[in-house]
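Yeah, one chain of the complex is gone here, protein chain that is, but the others are all in their spots.
Labels run A, B and C following the written order; every chain starts at residue 1.
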Amino acid sequence: MSEKSREFWRWREYRYTMPDMDWHDTKVVTAGVDIGSVGSKAAVMLDGELYSYAAMRTGGESEETAIKVMNWALEETELKTENVPYVVGTGYGRVNVPFAKRTITEIACHARGAHYIYGPTVRTVLDIGGQDCKAIRCDEKGKVMSFLMNDKCAAGTGRGLEVFTDLIRVPIEELGKTSLDVEDEPPPVSNTCVIFAKAESLALLRQGRSKEKVAAAYHLAMVNRIIDLLIKVGIEKDFVVTGGVAKNTGIVSRLERKLGIRPLEPKLDPILAGAVGAALFAKALYEKEIGLR
Amino acid sequence: MITAGVDVGAKYAKIVLLEDAKNILANAKGIVGFDILKSATEVFQKALDNTSLKRDQIVHVVATGMGRKAIHMKPPINAGEIVPEVIADAKGAYHLIPTVKTVIDVGAEEGRGVKVGENGKVRDFVINERCAAGAGTFMETMARALEVGVEEMGPLALKSTKAIPMNAQCCVFAESEVVTLIHSKTSKEDISKAIHDAMAGRIASMVLRVGVEKDVALIGGVAQNPGFLPPLEKELNTEILVPEHPQYVGALGAALLALEMEAK
Amino acid sequence: MVETIKKFPTEQLKCWNEAKNLRKSYYENYLNAHEKGGVRWAGGAWSFSSIPAGLGEDVYSLTGEPYGATIAFFKDFTAKCHEATEAAGFPRTLCAYMRNYWGSILLDKYILADGKVIDEHPAPDFIWQDHICCSHGKWYQVARWLEEKKGKKVPMYCVDVSVGYPMDKPLEEYKINYIFQQLNDGVEWLEKVTGREYDDKLLCEAVWNEINATRLWADICTLNQAVPAPLDEKSMYSLYVMGTIMKHRPECVAFYEKLKAEVEDRVRRGIAAVANERFRVITDTQPPWGFLRIFREMEKYGVVSLGSLYTYGLIGMWKYRPDGTWATKDLPPRKPQTREEALRMIVEWTVDRPEWAHFYLPEAKTKMMLSIVKQWKVDAVLLHYNRGCEGLSVHIAENRHGLVEAGVPVFPFEGNMGDEREFDLLGTLARLTTFFESMGLKKLRE
Partner (left out) sequence: MICLRIELRLFVGSEKYKCGDFIFFSSNLYNVLGSAYLVEEIFQKFKDWIDNRHEYAKEWKERTNRKIIGYFCTYVPEEILYAADILHVRILGSHEPPTVTEPYIFAMFCHLCRDCLAQGLKGKFDYLDGIVEGQACLHLRQAFNAWRLHIPVDYAYYIYVPHSVQNPHATPYLAQELAKFKHSLEEWIGRKVTDSDLDRGIRTMNRNRELMRKIYEYRKLDNPKITGLEAMEMVLSSQMVDKEEHSKLVEQLLRELPNRKLNRNPGARLMIIGSEDDDRIFMQNVENLGATFVIDEHCTGSRYLWNNVSPSEDRLGAIAERYIERVPCPSKDWPEFTRVKHVVNLAQEFKAQGALVIQNKFCDPHGIEIPPLKEALKSIGVPIYPLEFDVTVPWGQFRTRVEAFLETLTGLEDLF
């Protein structure tokens, strides 16, 4: 594959099943399927504990993707979708999860998922998704108090990073690290439009700036936009970041530096927050259905 | 007399070798990397090789395009003059279509509208500001959202007759609309058409600022996209001419200007 | 290819520092008004500032637009202001001056002309505004709301002047009267909220000052018809501002008299603002204040901007002479003697302010700009599609039409007077130089 046509933005898809858990001796098996604009995730839970999950790219056909990601999550578990009595769909494509009994927004699911992944002290959740960015305030139960979403600008989203990582030809998983490889922070790229931010970065590269410097400038601009959103919603500790971009140290560490608040360390893959939240709602809904609550 | 025009665009460098304003000896293009001079030189060499000409047989080189400064007075190309895109566009288009009054140039990152006066002079022009929705990169971003190759977009669009209004003020805003359409199971054909319509609308509204006078020519990379012409003609409700090799018109214009400068 | 041409002699303006000091002390006087037992009020640059003058010699004002522009000069502070207003939930599409101003209140910081930032935004004793643009009244209504949250109750009076503009005939009496009545009530209101006794003599003085100051400024702009131009737009910004902050004060009249004399002298001696002037342009609305270096870039092509409808007509008072030329408005027959006379005089003086006309009629702005093009020997017009000001960019696309149809080369560029995020310097410069080159201009040798 030639340097040019390599797709640096294409992140690795993966699945995992907790080795030391067994679904045979559980009361409630539920699942949450989070069909995002870029990534789709499925989480299977046993009595409200994460058991098995998968994350893959959202294809052009979201219904198909939903089935794929669910099956993949169940692989190696001998479970079939029809063995999971209650599935909740969430994310951009939530209405296209054929086997979901109900849909709940990613806002509510991310708050609840964050509560599971990071614990009850979480008050502010930042979810940087494929094409939007959400700032959520929640209570000690993981219930949404208020939220804001960014206004149609990809400069603060995963898609923006994909476009950019392709430009400087660095695999997206390493992008954040690359951006931190600078002695001192350069000024941020001035353009908020993702296309122009790209053009501006290209110009910088052509002026002979290093990949690292340009990456830093791009990340900085992105962080500034995210912070605007956090300020609007009003940030309160504990603060956590969910979604794929949470793994980007270039974003997270800069957020920490600028806000002076250290985001909590995740106990689980934060990209699963939405799916996990959905699975937890599924549990509650199922228990209601069978009269357990 | 042989002159050369070099158009160093945001994405591609285009070269035209010209003999006496009549016959084009060669045209070549190549991707512009981080090192503009290097990329441009490679393409320039390619053009020379095709014609087995030497640099010193070319009396004058004029450069245009957003990367033009990088090769101004710099060996081996040694462009003696640099001119803005709109001037080269007008010149080149006028040479190919003497009746042309309006030139629309849609490149990777810029869309331009040029009013052409007598002898291919620029009367008035407009260039898209701050929004890339009227440029080739827009199409690429949309293609990725649709998970199809950018070259498939046009043909896809031509298969659809549906009109879905889409706001292309911002290409990312547009992208969320695209994703929404995907999730609501709209066919790729229809979405692709919506994207072309939106982009055509964007370009049209920009060109309308300077006004549209026949004949109208469409040049630049996007002119090669078959799905783009019909909606643009509809938006501007006029017939639009696309010269052969629309991508090279700027370079041709530069070569012609080189010739004029020598003549003086 | 670079060219060289013959240069005109240039000189630094003598009253430059005086202008700077007047501006500096203006913001300080407002800040320290209370120490001297004085009164301070806030309102727009267009408000009838000569009316509060009747409250005494120790009345100081802070006019919003110049203050908003001052903030815009200092990008870091601007950014903080915008962050604060957006965090408060205001859309980022609102008037940029207004957002700067509110930001200053929200941050509870006050910035001086030299960029020095002071803690605590000095709340006015009252607000005295006028309203022609959708944002004028709302601006101070919100400012007041924000002050109230800080526990300061600020009374507000706002005069509605949105009565229209007759292209060729004088304004009907009932319209004049509508504004007059509001001012008349306003005087009583001022007495009520300040508890001071109102002095009609001071009012008459102030009105007469304003009339003279705004005439003098028009005269000064007229001197720029000379080739080479004695003043360029960039330096005019530091001079016209006096009229936006203290048009009713004697210092303003005195300064403009001095300035007029100096500019006349420059014209006599052929002193140029830009040494290599060879292509004359004008602009229309406020510039992107954080990016005045565009003018320097223009000079590299031998291009000088003679000013704009904005710098000429924001406070300068003009009218059309029978021969169709655009010239300084005639002085009223005599200085006003009574309150009634003074109020009527200032209403009649103000209603046909050039920058108000085009709020209503695109034809009005086009006509004025064409007059400037002709009388000032202008080669091209730069139109600032100003995202930061609805009021002055209303109808701007129509003006572009009108100018182009009249055969005037026009360069439109998008920007924002007070929000740098909306101005793309590099892109604009690239397009601007393209424009000059399409006009056959080449960069000059340094």
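Just so we're on the same page, contacts are C-beta pairs under 8 Å (C-beta built on N, C-alpha and C of every residue); 3 or more make two chains touch, one makes a residue touch a chain.
Here the structure is a predicted model, which is why all the values come from computation and not from measurement.
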| item | value |
| --- | --- |
| In the full complex, displayed partners of the excluded chain | A, B, C |
| Chain not shown: contacting residue from B:G65, B:P84, B:G201 or B:G221 | B:G201 |
| Among B:G33, B:G80, B:G211 or B:P230, residue touching the chain not depicted | B:G211 |
| Per the touch definition above, residue among C:S50, C:T63, C:S104 or C:S135 touching the missing chain | C:S135 |
| Residues from subunit C at the interface with the omitted partner, ascending | 88-91, 93-95, 127, 131, 133-135, 137-138, 140-142, 144-145, 156-160, 162-164, 172, 174-175, 178, 181-182, 185, 359-362, 385, 387, 390-391, 393-398, 401 |
| Residues from subunit B at the interface with the omitted partner, ascending | 165-169, 173, 176-177, 179-181, 183-184, 198, 201, 204-206, 208-209, 211, 235 |
| Subunit A residues touching the omitted chain (full complex) | 92, 104-108, 112, 132, 141-147, 149, 151-152, 281, 284-285, 288 |
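Methods note: only the chains that are shown with their structure count from here on.
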| item | value |
| --- | --- |
| Topology of the chain contact graph, where touching chains are joined (line, ring, star, complete, other) | complete |
| Leader among chain pairs (count of C-beta contacts) | A-B |
| Rounded Å distance, subunit A centre to subunit B centre (Cα mean) | 38 |
| Sequence positions of subunit A contacting 2 or more other chains | 191, 196 |
| Shared interface positions of subunit B, touching two or more other chains | 130 |
| Subunit C - residues contacting subunit A, complex | 83, 86-87, 89, 421, 424 |
| In the complex, subunit C residues that touch subunit B | 1, 397, 400, 404, 409-410, 412-414, 422, 424, 427-428, 430-431, 433-435, 437-438 |
| Residues of subunit B touching subunit C in the complex | 66, 81, 83-87, 122, 124-127, 129-130, 209 |
